[in-house]
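My structure is below; once you've seen it, I'll send some questions.
Apart from one protein chain that is not included, each protein chain of the complex appears where it belongs.
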Amino acid sequence: MTNHWVDLKNSDCILVMGSNAAANHPISMRWVMKAKENGGKLVSVDPRFTATSAKADVYAPLRSGTDIAFLGGMIKYILDNDKYFKEYVVEYTDAPFIVGDKYEFSDGLFSGYDKEKRAYDKAFWALKRDDKGVPERDPSLQNPRCVFQLLKKHYERYTPEKVSEITGTPVPDLMKVYETFAATGEKGKAGTIMYAMGWTQHTVGVQNVRVMSIIQLLLGNVGMAGGGVNALRGESNVQGATDAALLFHILPGYLPAPDVSVPTLADYNKKHTPKSGDPRSANWWQNRPKYVASLLKAYFGDAATPENEFGYAWLPKLDAGQNCSWLNLFDAMYNGKIKGFFAWGQNPACSSANANKVRAGLAKLDWMVNVNLFENETGSFWKAPGMDPKKIKTEVFMLPCAASVEKEGSITNSGRWAQWRYKAANAPGKAKPDGDIMFELMNKIKELYKKDKGKFPEPILNLKWDYADEKGHFDAHKVAKQVNGYFLKDITLKDPAGNDLNFKKGDLVPSFAFLQADGSTSCGSWIYCSSYTNAGNMMARRKKDDPTGLGLYPQWSWCWPVNRRILYNRASVDLNGQPWNPQKAVIKWAEGKWVGDVPDGPWPPMADKEKGRNPFIMKPDGFGASFGPGLNDGPFPEHYEPLECPVPKNAMSAQLVNPTIKIFAGEMDKHLTCDPRYPFVATTYRVTEHWQTGLMTRWQPWLVEAEPQNFVELSEELANMRGIKNGEMVKVSSARGEVSAVAIVTTRFRPFKLGEVTVHQIGLPWCFGWITPKDGGDSSNLLTPNVGDPNTMIPESKAFMVNVIKA
Amino acid sequence: MSEGYSILVDTSKCTACRGCQVACKEWNQLPGVPTKNVGSHENPQELSAATWKILRFSEGKQPEGQAFWHFFSEQCRHCVSPGCMEQSEKDEVLQDEKTGAVLFTPKTKDLKYEATRKACPYDIPRKDEKTGALVKCTMCFDRITNNMEPACVKTCPTDALEFGPREKILDAAKKRVAELKKNYPKAAALNADDVRVIYLVTDDPKTYWKFAAGK
Amino acid sequence: MGVTRREFLVISGAVGAGIGLSALGIDMGPTRAYADSVKMDKLKTAKQTTTICPYCAVGCGIICSSDAKTNQIFNTEGDPDSPINEGALCAKGAALYQTTGSNPNRVQKVLYRAPNSDKWQEKSWDWAIAEIAKRVKATRDKDFIEKNAKGQVVNRLESIAHVGSAALDNEECWPLQAVMRALGLVWIEHQARI
Partner (left out) sequence: MSDPKPQEAGASRILAEMERIKRETPSVTNIVEAFEGLLLERERIKGEIETPEPESALTTDPARLSKGIPAVGRAGFAIPTSRLKDVYYRLAPAMIKGFPGVRPKLEVLGRAFNDGSLDLEAAIKHLLADRQNQVEKIARAARVKPDIFSFVLGQIVRPFVEKEAERIGPSLSDLHWDKGYCPVCGSWPSLSLLKGKEGRRWLKCSFCSHEWTHLRTACPFCENEDLETMEYSYAEKREGERVEVCHKCKRYVLSLDMRDRLDQTTTAATSIGLIHLDIIAQDKGFVPGAVTDWNVLDK
């Protein structure tokens, strides 16, 4: 989230699309309802009429996988009707930038496409720059090659009629949504978006988010209270686990994972440190070398020296273009390339798309370590229905861990607030906190490598591993301090005003502005620097003052980066630093300084020609980007059909599906489009009573009583067609698998009219699994396809094709 | 007789989280029963000795074609003149003077089950097969006589349930109906003069639950 | 200028030092007797701790009460001071205590499933940690890739994979990724990817 939960109350219009907040983030509705009480509008766009829709002022249905068409139509509406916030668009976004001559778009393809590689050469999309490297601009927005005009041209085709033919949304419903949301383009108004996996789990997942980001930039909603682009993250600490880089492609703090193209730290810094020729661009990532050196010092401590490039050589290097993400991981496992496996607090046998392939893969392992609170379908895969334990060699270590209230530490919510939690009780029986488990395991591994030399022992032996308290137990405070970072020697630095600041060896670093590239500071994750300082544990703060009245609560817990509660807040003020909306001022330039939220950098407003900085400080040029030349599938979002879709032709172009997706081709990687055997669109979702795969909630009797069994929701029309009565058992099948479910025949799903064609859609939850409850059914992820977004490789679990028949 | 208490159920604020249904079981120590999904999120489907409160889900199309999904947290209405009580000859069914709660005593095993159930305009009474007695919501009699709110009211996260002296609740109902009428002309407080559990609806009561406004 | 805490330390509620109930002529016998009886066998002492809900990422505050003697949680309730949820909780959050030791289904012992076996065996932590460490080392030493096909130095391990965990604390996620990277793993993924 660029903003945060409480801030929803400040919104004039909340669009809930690609999420179902009332069911899955119930307490967020507290703030949504407050916005409504204050006169704000709630708009729900969803294939199914949900509990959120039931509370909305405006509801519009759309077929799964057609969000770009829907929102592309909104861009056209905004531009055609002059609903955009002109001053903001001209001054703060890339709309005036001139795009290079090689950029073209034709019939669904951007220029630079290589059919063999299924990839683009992004050099074709470069901006025109002057000799200093500063983008050329036309503030009048008239140049036909400026981003604004190209955007207009790109979405010219997205007429309401065309959009309706793709999405199945009746034109009047489309217009109602467009009018309601576009009204926030007025100066002083703010609209926001609440999205979740309904947008990301698509082969156009990133572009779904981008198309909305473009709308938010056009309407001047980014940086504003009650605005922003807000992902509702689904797990209590999925934000923190991402920040900590439990992902193949990054190191903590969103530093790119090293690959063979950067064998040395010098190479790494050269490649990954962006440059800007514009003195008015803050270009924050120019600080990257400081963050990397400090991270390496946190990893390897004293063993990291300038001479050995702080141990950079000890980090694993990916091959060029090697993608080790989820779907590839389980493909490798299925193909027998993975021998050992840690499933640490996760249940991929139910949560992964094409779960049958995952389950088959688990049987090919030599050993698995499963750390969890409850028995689950992953750790016990060998006794699942259809498995013959005698034929499965995989050894499984099931390690019982402590629950959230049985240990101490912080978690980071969707709004980036890192909140500390305390230990309330001991874990039952022999269960242990995860921290202790990993601490003991690594100690043992270090011991083995010390004793019998093994392969490349340096990173193991040199890993700084002093996170125990005096009793030998894992100590969360020690790690929290390491993540924040230390000064490693006495040092004198300057504050922004130029005054000397003296720091002692062992002091905690008060802000990432003080991190160094020479090894004199350590920091486990630069974005968490200032979370735990000499003044104490900022994440444990519980002070309730709210000076802006906007619900920022600056002294409640701590928020990354540097306790900034609303990102890009420099865009919430005009060139003179005065808020676009004085009633809801996030920051304000007054008497030579900023008041309000922590501003995006210390510089004065942009009107100061010398010291002012462009507002989007994380972008090399400093502007909000409608034109995204960095993504794999194009600089503008374009509608493509899901890999499995109900139509033989994309109504927009000759490209049926995203031309850059990776398609697996093994015997368990089937996918079928327009196949008469699988005629219906399907999507998956969650229910209030169960959480994710249900691993925790399926063991709780009252929650199971309320949602006891897998179900499929389908329209009355489809039920009639298939002779299915409400409450009957049905079989839902896809090219990959089959599940049994109870039919819920509902008016909340309606057939979609795509021009002359009628398309039916169904939906199922993915919270069940064979282990419990009895007769609960199995995971709907047995149906979903293992194809991912070309940028993130997040699987397309939200749009695929199935059949439904009476069981 | 004192004015007693009332519960206001504002369906316009309910998001169907089912906290009330779970809280009722928790406080009254009613077991979770094995259920089957029979084509609805409504589970369990029937009031019973183990279930005194059910969140009813009801959906359909408005005449203009727009979908609706109504949530209705069903329970005993604690009528001012209870139909069930008319079946009572001695003191099988009691109406508490102070609170207004309508209570089934163990002696209800002597009542005719079918007739008593029929006499209830809202189809609430159920028979406990083990003891033979009739059972239903007690308005959390043990809680309210100890100065505590009913368990369902206490748990509601969106303040859709409110408990208090009847006069105050009637007043709140009136005010809320007036407010809701601005956007929902059909907004109404169902049978407010006759029941102590007053439901606020924004649509035809039949579209919430077949017995929302009585048989 | 602010007020120092010290200035307020001198202030107390009643004016003056207060007067004893006995001095007023009130018999304290019955109350003391009741206090003694409570102390004898009815006194419970509890600790309050704040936590954050482990389910979705809204980050609702919860207050846990645990008995000082048994160290068991006996009550959880929404934290009224949290600006995020102001004390409200959904059905899952309200049932938090069912994830704790009160739930009989929690796994409480280390379990091991041997190759081709159809059952779990109970094991000790020491055994499990030692055995896992051995397997990690054996697999790593056997499959470690120092150079790729092109002869470039890569120093990575592709035969062990890790998934999880968005349910851990930040202070656990960070060392977990450090361990996995130190071992040379590149298959490191978690819930954010799906």
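Should a chain be cited, it is by its letter among A, B and C, assigned in written order, with residues numbered from 1 in that chain.
Everything that follows uses one rule, which is that a contact is a pair of C-beta atoms (placed from the backbone, for glycine too) under 8 Å apart; a residue touches a chain by one contact, two chains touch by 3 or more.
These numbers come from a predicted model, not from an experiment.
In the whole complex the chain that is left out makes contact with A, B, C.
The missing chain, though absent from the display, is touched by one residue of B:Val9, B:Cys79 or B:Ile144; that residue is B:Ile144. One of B:Glu26, B:Asp123, B:Asp159 or B:Asp194 touches the chain omitted from the figure, and that residue is B:Asp159.
When you scan C:Gly78, C:Gly93 or C:Gly164 for touch with the missing chain, the hit is C:Gly78.
Listed here are the chain C residues that touch the chain not shown: 1-3, 5, 8, 10-28, 30-35, 38-39, 42-50, 63, 68, 77-81, 86-88. Contact between chain B and the unshown chain involves residues 143-144, 146-149, 154, 156, 159, 163-164.
The chain not shown here touches chain A at positions 422, 540, 542-546.
Basically, only the chains that are shown with their structure count from here on.
Taken together, the touching pairs cover every possible pairing of the chains. Two chain pairs, A-B and A-C, are compared here, and A-C has more C-beta pairs in contact (counted per touch definition above). Chain centres here are Cα averages; for chain A and chain C they lie 25 Å apart.
Each of residues 88-91, 95 in chain C touches at least two other chains.
Shared interface positions of chain B, defined as residues touching 2 or more other chains, are 17-18, 22, 157-158.
Of all residues in chain C, those touching chain A in their complex are 47, 49-61, 64, 66, 71-73, 76, 81-86, 88-93, 95-96, 98-101, 103, 105-118, 120, 125, 128-137, 139-141, 143-144, 146, 148, 150, 152-194. Of all residues in chain B, those touching chain C in their complex are 17-19, 22-23, 155, 157-158. For chain A in complex with chain B, the residues that touch the partner chain are 22, 26-27, 29-30, 33, 49-51, 53-55, 59, 687-689, 701-711, 725-728, 742-748, 750, 775.
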